[in-house]
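Only one structure is covered here, and it is reproduced in the block below.
Only one protein chain is missing from this complex, and each of the others stays in its spot.
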Amino acid sequence: MGIHTYLQSLSKLERIHRAPGEFKFEEHNVAAHSFKVAQYAQLLATVEEQSGTKIDWKSLYEKALNHDYSEIFIGDIKTPVKYATPELREMLAQVEEGMTKKFIEAEFPDELLPIYLEKLKEGKDETVEGRILAVADKMDQVYEAFNEIEKGNTERVYREMYEEALLSIQKINLHCVSYFFNHILAEMLEDDTETTEGIRIITDKILAK
Amino acid sequence: MGIHTYLQSLSKLERIHRAPGEFKFEEHNVAAHSFKVAQYAQLLATVEEQSGTKIDWKSLYEKALNHDYSEIFIGDIKTPVKYATPELREMLAQVEEGMTKKFIEAEFPDELLPIYLEKLKEGKDETVEGRILAVADKMDQVYEAFNEIEKGNTERVYREMYEEALLSIQKINLHCVSYFFNHILAEMLEDDTETTEGIRIITDKILAK
Amino acid sequence: MGIHTYLQSLSKLERIHRAPGEFKFEEHNVAAHSFKVAQYAQLLATVEEQSGTKIDWKSLYEKALNHDYSEIFIGDIKTPVKYATPELREMLAQVEEGMTKKFIEAEFPDELLPIYLEKLKEGKDETVEGRILAVADKMDQVYEAFNEIEKGNTERVYREMYEEALLSIQKINLHCVSYFFNHILAEMLEDDTETTEGIRIITDKILAK
Amino acid sequence: MGIHTYLQSLSKLERIHRAPGEFKFEEHNVAAHSFKVAQYAQLLATVEEQSGTKIDWKSLYEKALNHDYSEIFIGDIKTPVKYATPELREMLAQVEEGMTKKFIEAEFPDELLPIYLEKLKEGKDETVEGRILAVADKMDQVYEAFNEIEKGNTERVYREMYEEALLSIQKINLHCVSYFFNHILAEMLEDDTETTEGIRIITDKILAK
Amino acid sequence: MGIHTYLQSLSKLERIHRAPGEFKFEEHNVAAHSFKVAQYAQLLATVEEQSGTKIDWKSLYEKALNHDYSEIFIGDIKTPVKYATPELREMLAQVEEGMTKKFIEAEFPDELLPIYLEKLKEGKDETVEGRILAVADKMDQVYEAFNEIEKGNTERVYREMYEEALLSIQKINLHCVSYFFNHILAEMLEDDTETTEGIRIITDKILAK
Partner (left out) sequence: MGIHTYLQSLSKLERIHRAPGEFKFEEHNVAAHSFKVAQYAQLLATVEEQSGTKIDWKSLYEKALNHDYSEIFIGDIKTPVKYATPELREMLAQVEEGMTKKFIEAEFPDELLPIYLEKLKEGKDETVEGRILAVADKMDQVYEAFNEIEKGNTERVYREMYEEALLSIQKINLHCVSYFFNHILAEMLEDDTETTEGIRIITDKILAK
């Protein structure tokens, strides 16, 4: 039924929760996650720009806002499944792309169709903006895991999520990555010395690598 | 960490909700769904047995109780994705089977290992018990959709779920399928004539096919 | 309104929560509890059978699935009230039985009536299956209490529930009870040495008795 | 351990929900229910006093605030069970009284003990204040049922609750009962003519009796 | 549309939650808060009366029950905003009073109008009952903060709320304030020595002032 169908579907992102199946003290939906990723991208790109990199701000914010839209069609496939074999991963990516394309072609009027085909494409490419999105997305994983551990969540999965996210960020070559480690993460770990001791140990190990 | 890891993981099924992303008045978790499927199987197999069919009750109940356990590894992949191409479906089924097998081999002691490899296999096979499970699983989809529509949920998806489930049940060749249509569904539609008018129309169309 | 009324009433068990009035990090409904009890029964009976005991599997699973159905009529009467005097307990048991009987007679057709009168009877009798149900039911109390304590719940009631459940299991004469203490409980306590220290102390005291 | 134990236990009333097992659009806990009953009592007693009746206000408010405290010990026993036989009802009342008394004697210091034994007694006696409490308690049942029906809840139980509450209020001999029917109920039914048509029919039938 | 509008609006207090924006393990609505404040007032005034002070019980309970009603019109303005400047505070108080007055004049019939204008006025005046209300209101802040800290909530705001509430109570000149510190708070801190160590340190500092 046109653009209204697209706008209405955004509220589905409010009903999809992150890390389904895991015990957590606080739920996070994909709409709020996308908001936070866009906020982190705002900060990271500001820092990156101050180091002399040119930022395409329009592209940056659209990548952040749209990066999880396709969860509406695909659902939440657990990471180990997604990455089980390169063939499966490739096939799933094709299906995802195909379904998003089909939806846009069915719902958008001609004048908006090519624009939204572009906007809703996979955003984590090799551009500066794509790499900032990758950092921002993993930063939210760091915060989600950190906040659970700080509240006393003993499930191993949050330690794994925290570690995996830090390792992923470390591999991305950007000025704002240093800023993240030297300023944001440093302040985060000072926040509450008592409860974050366990997190500090994991962090120090990773940084020593 | 052994059998305890298996038992502990069952509580993950309490945290995975059905039909993520859709608006609903009432949430249902996979553990409660499995309970209801086992209850429906109990009724359907009782009826089937009275028609002279021999039932392997041990197999029936284990199929019902274990049929969604692998959602712990796989997550909730939306049906249109799962069935996008026969290759993808086959590949996903292999990955699912592989992950379940790997988990059982890692956690179960030798004396229980072959038994649980058998118990946690895909249950919807061509045996009487496998077909009763298929009916019972779709029956819960009928009830979930019916209850939302009756409460005034106008989302199209519940009409589609209702229709798809009835059509699937209709295709299964069992005595208890007639019993479902003639007794259970008939009583359900009489339950509240006012609110179920819309449902009755869908139902009559399907039964007329 | 017939069998549909019975099937519909099962969703009431999804809305009745265990341990009402107590603070908990995670809620559990009676439908999900029944599912887990049936799963524990599956494991315990498998172990019991390996020790040479004959299991009536049909009876076992039906006892597990149906054991809390009467909560629909009775509500959640707190244990100390239920057991205040033997007369009260006896009277409540009679009322419960009477209400369940009246419901089945009103709703089930003739061909299913005697079968469901049998199925929905109190399941914790002196048969092997009745005793396995008693262990499985208490095992879920152990897990519920353990999971709250592990998450940092300081309410005394969970320590009491944990202790009471272990003591009840200990009194039941079955091979699978030894298996529970030697394997399942042992693995559970090794799961997270830091947080389970308090639980280990209670457990050691009970096992020393 | 002392008065703190009593004060702390009040938060249990925030965790006990009314009408467990029934589908509802909005949950109500016993603490909020007690607040609303005290508010209704405030209004009803003001009206009653204006008709020339003398009100013991201290007694009235304490009856309203304390009338469901014993649910902490007793749990939620469904009404049909409670009233199954006069003997059972009497026995349950005795157990309830005994447990409340035992708790007060264990926790309260000497100077407060007799006062709280009096305060926490069953409040619905034959005094004016006891009868106003009875009306106020049933008025909340009217509002809970009305609000569910107005929101489109089709469960029969809310129609029964609404009817039963109106019939109970009608039997109580107080000026404020006429006020309730002539003013409050009249305004309630005018609130939304469209959705309350069904309620109006029930109400007119009852008032015609 | 009359008194029904007032009674219906009470359920809004069930939907307004305290301390919005802060992470908490347990939510508290304003209706349940008002119930607890009335319960604390009952205890504090009983103690105060035993010290020889005359209590106007009608006034006391109505102040407690009605003290947060105006949140329906005003919403939850954060304390630092409310107290930013004396002019702003005065202006907000006038607006609040004006809106409550306007509502009562629009909804209540003549015979109840002056009575409810009086009942719904700001209750924390310099009378004994007004001061007991102030203590009772802060006591609930103490309990809310204490319960979060005891459950492992590391957010600084609960330590601040706990400290601010104790300091406010300490400034109020009533016999029941001594009783609160010597009996209630003392028992509260003994409740669980392990988890309340941090709270004890804050408390001892405040009492030493």
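Observations on the model:
First chain written, first letter: the chains are A, B, C, D and E, and each begins at residue 1.
Simple rule for what comes next: a contact is a pair of C-beta atoms (placed from the backbone, for glycine too) under 8 Å apart; a residue touches a chain by one contact, two chains touch by 3 or more.
Note that this is a predicted model, so its numbers are computed, not measured.
Considering the complete complex, the chain that is not shown touches A, B, D, E.
The residue from E:Lys12, E:Arg159 or E:His175 that touches the chain not shown here is E:Lys12. Only one of A:Ser11, A:Thr79 or A:Ser178 touches the chain withheld from this view, namely A:Ser11. Summarising the interface, chain E meets the missing chain with residues 11-13, 15-17, 20-23, 71-78, 80-81, 84-85, 87-88, 91-92, 95-96, 98-99.
Residues of chain B that touch the chain left out of the display are 23, 25, 152-154. Mapped onto chain D, contacts with the missing chain fall at residues 25-26, 150-152, 192, 194-195.
Please note the rule applied: only the chains that are shown with their structure count from here on.
In this structure, the chain pairs A-B and A-C differ in their number of contacting C-beta pairs, and the larger number is found at A-B.
Of all residue numbers used at the contact between chain C and chain D, over half are used by both chains, marking a mostly same-residue interface.
Per-chain CA centroids place chain A at a distance of 42 Å from chain C. In this assembly, the C-alpha centroid of chain A lies 50 Å from the C-alpha centroid of chain D. Remark: chain D and chain E have CA centroids separated by 24 Å (rounded to whole angstrom). Contacts with at least two other chains are made by residues 11, 13, 26 of chain B. Taken as a graph of touching chains, this assembly fits none of the simple shapes: it is neither a line, a ring, a star nor a complete graph. Of all possible chain pairings, those that touch are A-B, A-C, A-E, B-C, B-D, C-D, C-E, D-E.
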